[in-house]
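Heads up: the structure comes next, in structure tokens.
Note that one protein chain is taken out, while the other chains of the complex remain in position.
Chains: A, B and C, in written order; residue numbering restarts at 1 for each.
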Amino acid sequence: EAPQGGSVAAVENTKGPVRIAFLSFQNNPFWTPVTEGAKAANDYLSKFDATVDFVDLGDELSAEAVVAGIEGALAKKYDGIVVVPIFDGTARIINEATDEGVPVFNIVAEGATESRRLAFIGQDATSAGKQIGEFIAEKMDGKGKLGVITGYFGATQHTQRMSGALDYLKASFPDIQIVGPFENKDKAESAYSLVQDMMTANPDLSMVYMTAGGPFGAAKAVKDLNLTGKVGVVGFDHTPDNMQYLKSGEMVGLLDQAPYQQALDSSVMLYNYIVAGQEPPAKVIPVTGKLLTPDDAK
Amino acid sequence: MAMHSGLTFVRGLGRHREASVFAMLAAVAIYLSFASDYFLEPRNLLNVGRQASVVAIVALGQALVIIARGIDLSVGSVIGLSAVVAAVLMRDTGSEAIGLTAGLLTGLVCGLVNGVLYTRFRINPFIATLGTLSIARGIALLMTGGIPVPFGGFAEFVGAGRIFDIPVSFLLMIVLAVVVHVFASRTVIGREIYAIGDNPKASRLAGVNLRAIRLFVFAFCGLLAGLGGLILAGNLASADPNLGMGYELDVIAAVILGGTALSGGRGSILGVVIGALLMALLNNAFVLLGISAYWQVVTKGLVIIFAVGLDGLQRGSDDD
Amino acid sequence: MAMHSGLTFVRGLGRHREASVFAMLAAVAIYLSFASDYFLEPRNLLNVGRQASVVAIVALGQALVIIARGIDLSVGSVIGLSAVVAAVLMRDTGSEAIGLTAGLLTGLVCGLVNGVLYTRFRINPFIATLGTLSIARGIALLMTGGIPVPFGGFAEFVGAGRIFDIPVSFLLMIVLAVVVHVFASRTVIGREIYAIGDNPKASRLAGVNLRAIRLFVFAFCGLLAGLGGLILAGNLASADPNLGMGYELDVIAAVILGGTALSGGRGSILGVVIGALLMALLNNAFVLLGISAYWQVVTKGLVIIFAVGLDGLQRGSDDD
Partner (left out) sequence: MMQSDRMNEAAAPDAAAASAQPLLIRARGIAKGFSGNAVLHSVDLDLHAGEVVGLLGENGAGKSTLMHILSGGLQADTGTIEMEGAPVRFGSVAEGIAAGVSFVHQELSVIGALSVAENLHLGRMAKTAAGLVNFSLMQKASRALLERVGAGHIDPRKEAGALRAGEQQLIEIAKAAARKPRLLILDEPTSSLTPHEVGGFFSYVREARAAGAAIIFITHRLEEAMSLCDRVVVLRNGAIVSERRPAETTRQQLIADMTGKPAIYEHRPRSVNGGEIALSLRGVSDDRLLDGIDLDIRKGEIFGLFGLVGAGRTELLDLIHGVHRHKAGTIKLFGKELSLLDPSQAVRAGIALVPEGRKTAGILPQHSVRDNAAISSLRRFARGVFSDRAGDAGRVERHRQSLGIRMASDTQAISTLSGGNQQKVIFARALMAEPRLLLLDEPTHGVDVGAKSDLYGIVTREADKGLTVIVASSEVPEILALCDRVAILSKGRLAGVLERAEMTEDRILTMAFKEH
């Protein structure tokens, strides 16, 4: 039977010890459930003579770090790799690993270039953006001003989340006027200042959409400007800071990516493939994030 | 009368290195006051002041370090570590006083470590503080497991509060700038900081305690970075271990924009504040004018270059 | 005989500034060869070499800039811009030659702009290149709309290919390091670079063309950053406008770890390569040993400090 929090059960191991490398980052609370998911997979699979080694690629997210990590895992002769490839440019090394007989399972986000990974489980950033866009449109009643703050200009995931929402809104709700986007480099303090300035130039702003890090900075600005209830912030990830403002009402919508489940399921599916050749159910396994609203936080 | 002294002031500026940044600041401000109806609103101006305050406060310390011919790359990480230490201790002991004191002390200790690495172990400050940049960030991450810690109380008042509508952090910046200005230009230690930056060897021969002064500037810079961390975390009511990441470049840019020479010995405190204000003003301008995304990045670079380029052209080929 | 010349080599190193980084590199390598069964595998060693290659190649150019008493903060952005220009032109013209040439030229032009800002407009290189850092990144974003462009062909071979199992980029780095070493130590321009870093005024009076040499080092650094961009994008088969972000600190750290003085006039090319290798080795160690992210950050700082601290302790108080 499937482990708690996961949806896939492991098959019997007839092959002997299996070693899986789980390559991920750690620089903010988003990664905490990912790490926990990997640990849970290790605990669960240890009963099947398999280990899942969590390998930290550090606190700076970049394609080069991913490439170096996979190279390292290949050097260490792991049987399979779960990786968070996040960026374009990781396809080649993933293909190389696959060619060497080491299957690779992508999770969370992957670059636009197709690779021959075993499968990808994660949220499609563009459709997540669209999901949030629909939510925003509903909240704003199809009109008014929406401020947009993105993490890094040019970061694929951030851009996709942004355009997923904005393309949808532009097409369906032309009365929603968009302010921005501005870059906050994933910094909450920068989001705070940006919201302050946006409110100065657009006193009638009613919603702020944050595609990446630091949404709670925007929420704090709304709170300090005494605009709770008048201006809402929507963003990603159920981190403690964000949740706190969901409770107090500055944050009106938070989409998550079910990171724990992604980590756990991917490890188990990869294990199943290694020991029994069992293919994952699809090449791309979509995860629909859970959109929390203030009602859920109470 | 006022007109006349104003003119003298401007002319006085003309002779100084900070003049061209000041001119750029004025130019951007004048342009903005025409281009946006909101720019001149007191509330907006005060926002700009608040946004500049942390960079300016940390830059005050950095300026002294650079005048003394050092450099401190670790300030961004020290901001994060101090905030985290303060928040964790506040949470665990329940005492605000302990938390805030510990936060400031953390900054001080980081600065002292930098100073000792430089003066005792003779490690180039660029490398020494690049090392502590990494170590301080790592400790902050280890202490929190990467998860922000809630932070509030008095620090929140300093970071986000207002007195008569004026942001407390902005007031604090003004006070500190005046204090550091007087310190640098009128106290013995202040003058000795300039001396050792200009000519360390001669200063030592004249009896200036090189080690003590160097240790002092790094410790002071660390302390101000610690204060900056408390303000920043207070503003957000949350101490994130990644707080302040990348601040070192902003802070150093403010110092150098303000006319301080990286080679030491020269620099003005007024200039540092102007430099920090220019950078905050730019970010404000992007939002007020709604400049399109990628042009923001380009414009920022252009303004930085122009701000200093004016000065270079005016000085002509007198150096080297 | 070999033993003896080996000893002479080590003793020769002892007198040089890069010695302590080399010692650190050796220490980490020895430790790793015990701690991990996989470290000494040729495949892993070559991986380390490949991972060091881009930083090392760009650091070769940066070293010359720093030896000439400049600094180039824009290299990270130039990496990104060059890659993007090459990829976009390759996509639009369908010609690899045009794309690659344009990529290299982009780097060269960025370097020339930095050089002109410094020599003609007399803008402090720290500020000038901080400006171009922003401008180049902005242009890369504008050109691509923020979306990575696929990139392949010959560049992919250079970035990711292998000749007899040896990564091409590593071979390229070795060749370039030898060329730059010979250039710096044996050619007229190379020796003039050291001279102007040591005393610009005296060099100028002695007949060294200060402007030309400064322009040259910035242009050359830009060119190598452009090459670095092509390799990096080639390795990833994708040109991301954010490619190379933050590289400037790694590159400068490699240069300074390798014993080059930020104050100019002094520095070794061999040292630069060692510095870059040390940093790549560290990252490799983290992956091989499975060190947790937060400890990685702390360890990295400690190793940087130790690598240079050994040297400082050994030299004692000879400066100032």
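Here, contacts are C-beta pairs under 8 Å (C-beta built on N, C-alpha and C of every residue); 3 or more make two chains touch, one makes a residue touch a chain.
Being a predicted model, the structure only gives us computed values, none of them experimental.
K.L.:
Name every shown chain in contact with the chain that has been left out of the document.
P.N.:
B, C
K.L.:
Give the residue, chosen from C:35, C:97 or C:202, that touches the chain omitted from the document.
P.N.:
Among C:35, C:97 or C:202, only C:202 touches the chain that is not shown.
K.L.:
Of the residues listed, C:125, C:228 or C:265, which one is in contact with the missing chain?
P.N.:
C:265
K.L.:
I need the residue numbers on chain B that touch the omitted chain, in ascending order.
P.N.:
182, 186-188, 190-192, 194-195, 197-199, 201-208, 265-266
K.L.:
Name, in rising order, the residues on chain C that touch the hidden chain in the full complex.
P.N.:
186-192, 194-195, 198-199, 201-212, 265-266
To be clear about the criterion, only the chains that are shown with their structure count from here on.
K.L.:
From the mean C-alpha coordinate of chain A to that of chain B, what's the distance rounded to whole Å?
P.N.:
Taking the mean C-alpha position of each chain, the two centres sit 34 Å apart.
K.L.:
How many angstrom lie between the CA centroids of chain A and chain C, rounded to a whole number?
P.N.:
33
K.L.:
How many Å are there between the centre of chain B and the centre of chain C, using C-alpha atoms for each centre?
P.N.:
Inter-chain centre distance comes to 29 Å.
K.L.:
For chain B, jot down the residues that touch at least 2 other chains.
P.N.:
137, 141, 146, 293-294, 296-297
K.L.:
Please output the residue numbers of chain A that touch at least 2 other chains, ranges allowed.
P.N.:
Where chain A meets two or more other chains at a single residue, that happens at 26-27, 59, 153.
K.L.:
Per the contact definition, I'd like the list of chain A residues that touch chain B in the complex.
P.N.:
Interface residues on chain A, with respect to chain B: 26-29, 31-32, 59, 150, 153, 179-183, 185-189, 192-194, 196-198, 200-201, 216-217, 220, 224, 239-241, 244.
K.L.:
Help me check something: in the complex, which residues belonging to chain B touch chain A?
P.N.:
Touch residues, chain B against chain A: 36, 38, 41, 43-44, 47, 50-51, 54, 137, 141, 145-148, 150, 160, 232, 235-238, 240, 242-243, 245-246, 283-284, 286-288, 290, 293-294, 296-297.
K.L.:
If you look only at chain C, which of its residues touch chain B in the complex?
P.N.:
Contacts found on chain C: 73, 117, 121-124, 126-128, 130-139, 141-142, 146, 200-201, 204, 210, 249, 252-253, 256-257, 261-263, 293-302, 304-305, 308-309, 312-313, 315-317, 319-320.
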